[in-house]
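The other protein chains are all here in position, but one chain of the complex has been omitted.
Labels run A and B following the written order; every chain starts at residue 1.
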């Protein structure tokens, strides 16, 4: 059986850097990603059919990423459109289980199982937006900040005509700036945490980097108001969003005063949730990020507690694209050193320079996280009939009733009232339900990391190895 | 908008949404095409009949489910549209 040396899951900055580094060291590498193109969320870019000559306008560092991707395509087995739903140990190897959709006999799409066997695994599955529930957050027209960004960067579609951007964290800036540049009217940018307005934005204060300054300049040029200690606390509309309630909030995010702002679109995000389902399936040790998010614990070489399993990028703690790429590179070098047989007297697998840069970038990421906490006051924005779980339509009232019945933690609340039981498996509401239960979010238990048709599941052992 | 990225997209094609034609630039997802056409609400929930459309936009929330060419519950935000696709909302 011909196994890969390394399978990388995730084609963002961490995954591409890890795969490329390992492939350049001579390893046999496969990279899987669910998307149609490499890039992940940060380097999501237009399809080739758009012939975009100035796409760098939408991204920092895209050109470099595209060059890396091009090299990777030649050196590794790229499997796009593959959704990884499970990883299991098979004797000395790891089996990476994915599904892909292909056209069946009558043009009817058929989902097929794919199994790749490998000596090492790099988990580079990134993160998704962390929304908070509030009245009306399920109205069409309310998008996550990442969703608005994906429309623009991947499809050249503006999320709306008149947009409010709200939430917390540095990510609000590129989202608002991108929309403003695309000609969308950005009515307001609302940052729930404090600060001295845009000029005193912690991102600017912490880094003299041009990226944040560029976004700030764009917002100023388009005269987009940027307000700190403000939040959208309700969304309104019949079948679609027509206006939002904007509140001035205190340090704990309790409402001081509200007003109405008309908009057809709200882009909202309160940080990110690292995707660590594959790591918890394998039993990797986890810890908590500064903001309480469960993350995968890794050592200096990005190795998890499970032999042969590495993680890089957001799953080890949210830190952005530059840190992700660096972690991917370090993981690639460490895996190459582990699997190869370096001759005696070789320099250390991972140069100290890279490790020191990682230390600096992690400190920066921590400082940003500290500047943008999620405060408990958001819970006071909810009414009894506010949906907390979008999929199963579970209200705050139903969650409180479950607690009165003896559900003392997030898991038993889920068993009694069903939040997190639906399509998204708690990815959207999990953080909120844990907070409502008075708990730190627990590491996910998702043996199926993606939906899989029973037809594909019954055929998982049909697949010929690699 | 196209100036923004210096884009020269290939000619648009059509898909239908509940029988109504919608124009798509090659490479766009079904969800993006619907959004661009001003269709932002295309699913109703099974208990409360609440309207839904794109939310996370990256395949995680499953709110944007549509039926495409007879295959139910496809994530519109992930599925790249193809000429002639028949999209049916629920």
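Annotations for the structure displayed:
Throughout what follows, contacts are C-beta pairs under 8 Å (C-beta built on N, C-alpha and C of every residue); 3 or more make two chains touch, one makes a residue touch a chain.
Methods note: contacts and distances are computed from a predicted model.
Hidden chain, UniProt protein name from the list "ABC transporter ATP-binding protein", "Spore maturation protein", "Glycine/D-amino acid oxidase-like deaminating enzyme" or "Septum site-determining protein MinD": "Glycine/D-amino acid oxidase-like deaminating enzyme". The hidden chain makes contact, of the residues A:92, A:285, A:299 or A:458, with A:458. Contact with the undisplayed chain is limited, among A:24, A:49, A:379 or A:412, to A:412. Checked against the full complex, the one of A:146, A:422 or A:443 touching the unshown chain is A:422. Touching the omitted chain from chain A are residues 86, 88, 97, 281, 283, 392, 402, 405-409, 411-412, 415-416, 418, 421-423, 425, 445-448, 451-455, 457-458, 460-461. The chain not displayed touches chain B at residues 46, 71, 73, 90.
Heads up, the rule we're going with is that only the chains that are shown with their structure count from here on.
Centres computed as Cα averages put chain A at a distance of 22 Å from chain B. Residues 34-36, 41, 46-55, 57-58, 107-109, 128-129, 131, 138-144, 146-151, 154-159, 181-183, 239-240, 390-393, 422-424, 427-428 of chain A are the ones touching chain B in the complex. In the complex of the two chains, the chain B residues touching chain A come out as 1-2, 4-10, 25-29, 32-33, 35-36, 40-42, 45, 47-48, 50-63, 65, 69-71, 77-78, 80.
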